[in-house]
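I'd like to ask some things about the structure below.
All protein chains but one are shown in place.
This part shows chain A:
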Amino acid sequence: MDGSSTGIQEPLDLIRLSLSERVFVKLRGDREMTGILHAYDGHMNLILSDVEEKIMIVNEGEQATVSVAKRKMDMLFVRGDGVILVSPPSRT
């Protein structure tokens, strides 16, 4: 299928395909999350459910290490200005 027949005319249409699917979202501030996308808008504000958020924390010092903090949320509103990337999760 080419672009015109798949109904994709603008980049945001790609996100539409991921509605009610699990998506991977990269955010500012070294944050990433995966969740099921329920809604989005032109500002990339997202509503996600069943979210797991990962926060990378760089520990300063001689040996700079990276630790990962995780948390889970049932439902989340993500403000669009923090969103860097939205993609389907990598399928293994």
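Note that contacts are C-beta pairs under 8 Å (C-beta built on N, C-alpha and C of every residue); 3 or more make two chains touch, one makes a residue touch a chain; residues count from 1.
Criterion: contacts and distances are computed from a predicted model.
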Q: One chain of this complex is missing from the view, so tell me which of "Topoisomerase II-associated protein PAT1", "Histidine-containing phosphotransfer protein", "NADH-ubiquinone oxidoreductase chain 6" or "hydroxymethylglutaryl-CoA lyase" is its UniProt name.
A: "Topoisomerase II-associated protein PAT1"
**Q.** Hidden partner chain, residues of chain A it touches
**A.** 1, 4-10, 12-13, 16-22, 34, 42, 50, 52, 88, 91
